[in-house]
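The complex appears here without one of its protein chains, the remainder shown in place.
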């Protein structure tokens, strides 16, 4: 099993997902690899007394491990990535209030004349599977629920900031990109050029402040190719759900994309005519608001497998 | 226990929530009442072969049971409504595709030149706790999860369509308005003028097609007043969560309202300073997309009680 | 010519547009009337040193003159209101920064944790046709361009805050509601129940701070009915343009409504097939952002009459 390590030299950080970076690893379909990831701050924060604005200098944030070249992959294939394991690689996590970034404040896009919120770093001790949240709060320890905030494949022409989610995956911040689940991504360039990073020890729906409990990780992934199976937007699957992720602004457009793709998937693979699928989703689907803070918002529409047609499952 | 029945005469249907309708019942704080509700189509659909557009004539839809006058209630109080029971009052539910209405189609607000989706009625048999979805689909029976789609209190001046959710509650379509949960609503006029209706046998997150499995109901509610406790937006509570509901467009504004109110609630009642509460929500909060189809979208932000400060719970 | 005066007693202010208020005047189709309007603050601000939050207590703002009962009007008619004259009734205008209200700040709907902007009153001297803006700014005097910010007809069931624009007109804050122009509004109830107010000495596109130069006015209007001519959204006409106004959130939905209605108008009255009309609008239409601050945003789509079909004009 090959082990892939990110480049820790800030000059070479991969902070965009696109076709212009040279692959750092070659992977065969069916192969399982081990990899390390830096946290969204490039592992540069270790204390609450550091000065956040010295460290976070947009767009040089959220460095990826990658790109990986998947052998034999061609435009129009679908990449399958089984998340086997996400292990937290250190004994603390970091979260932050980043001025002009977040879900309940003025931002670079929702521009306001109000004074920005003040930068602030939170350090959270992690001991085994439990997080001590800190700040003197009298609350119980919080179990970890680790996953990757960012996972994506190269678009054909664009190079997209690792702060952005989109049709290519990217910074979706969807807690369903977690151990046990399989993520399906579009292949738009030969070799895929897959990137991953942004480990989260735990995140609430919406990632409302703009940061999860950010950690470096060691993970294990298994890659496969489904040939000639173009998809427009990421899909996720586990024992309970088939899921689609839409990323857009306003948030209703993210939800529209997610449901549209889920409905067409139910039609194509499970034989439920699309208007019936639309109505059925209205009665049994679940929705996860993955993020409401990134350049695009991400919404996941989830169909429970227990209500799929019995013979087609 | 008094039993309150809606007016089944279409001329007298209550299709707005506001201060201009005469109360149909007077309730004392602490009182438990039984009530009946019509479905969102005024109980007028019973067959898939009816012509939907003959029946659904905006804005004469979603008739309420109410208004109820709560004795002693004054502007600035908070109304507490414990949902004791929601029983489905018949052996079928109705759902529909309503042209220019729904989550993944052009609508009266997201106006498009595309041809509208065709009107279509779905009838779903209900036997005890199980729904036979129908349409010849080979899927298992679906358990009921009944709740009220619409629950609200009168604004001070406006009369708001029962199709609209808002700061007054209204048509939130939030499945957490269900048996066992308590809903808190603002009191803006003397006597509250409370309305309820729009029973759903079951609904997915988002109510994406625009209709749940719509049913008439018999329900049991207990009313209480918390004096001099103004709130800006509905709250819900059960053993697991404290929740706030924001209704707005675009959807991110609904989420902003919900989280803002949740954060201020955590600060006021649980002593978590607001920026810490914001960050903590980013790590443990849940979000429910209640509806993405009504005149305003509704998003519920949910804080798990297990992570509240130990001494303050 | 009858003269209609608003009720200056704050207890009786009309701050909603709906079917529940008693008409204060009866008008015959073809009649020209003179009327007075209070400013959006009910004429209660006259000095920069007053305390804004004592005066502005939502939703008791923007009082109307009305409702007017138009004789013979029935649901499905179209009301025509020619704005003959808007005269400023005093020698100053008021504008304000209202906390949690405005276009470039957190608001009650776009809720943020940032500190709100501070309340502030601006008084602007008006002498004849010229405004001295004040604040010690070394800028030229500004010509007045008076119009009505709010003009609307009663919905069938709802009573809508005079802060809200919508399909009924209302608080559109569209500078094209000015002398020389004709406004067409839907009739949803017998007698129309027309309201008007919110005089502006001048306003920029978007009314970005949330207030124009607010004034009391004396105006002259001529009313007419076009029988059996239902419209869904307000229209405006002058020598240069036919215009439609859409009010919605997000802003693109306001623009979609406006263009959709403009395109269907071009098809119905000027014989331009709708897809050609859509394309032609893409080449010659103008857009005015009327407001980006009210409960709904208002966008006006304007088609230049010079490019209408020659024989149909």
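Observations, loosely collected:
A, B and C label the chains in the order they appear, each numbered from 1.
The working rule: a contact is a pair of C-beta atoms (placed from the backbone, for glycine too) under 8 Å apart; a residue touches a chain by one contact, two chains touch by 3 or more.
Small disclaimer: the values here were computed from a predicted structure and weren't measured.
Listed residues C:74, C:100 or C:252: the one in touch with the omitted chain is C:252.
Check B:4, B:64, B:104 or B:290 against the missing chain and you find that the one touching it is B:104. Residue B:112 is the one among B:2, B:51, B:112 or B:127 that touches the chain not shown.
The chain not shown here touches subunit C at positions 95, 97, 102-104, 117, 120, 122, 131, 133, 135, 137-140, 142, 202-213, 249-252, 255-256, 259-260, 263, 272, 275-276, 278-289, 292, 297, 299, 301, 306-312. Interface with the hidden chain, as seen from subunit B, comprises residues 104-106, 110-117, 250. One chain is missing from the display, and on subunit A it is touched by residues 15-16, 18, 20, 59-60, 109-113, 155-161, 246, 248-250, 253, 256-257, 259-261, 263, 274-275, 278.
The criterion applied here is as follows: only the chains that are shown with their structure count from here on.
The interface with the largest number of contacting C-beta pairs joins chains A-B. Relative to the whole-protein C-alpha centroid, the nearest chain centroid is that of B. In this assembly, the C-alpha centroid of subunit A lies 45 Å from the C-alpha centroid of subunit C. In subunit A, the residues that reach two or more other chains under the touch definition are 104, 117, 250.
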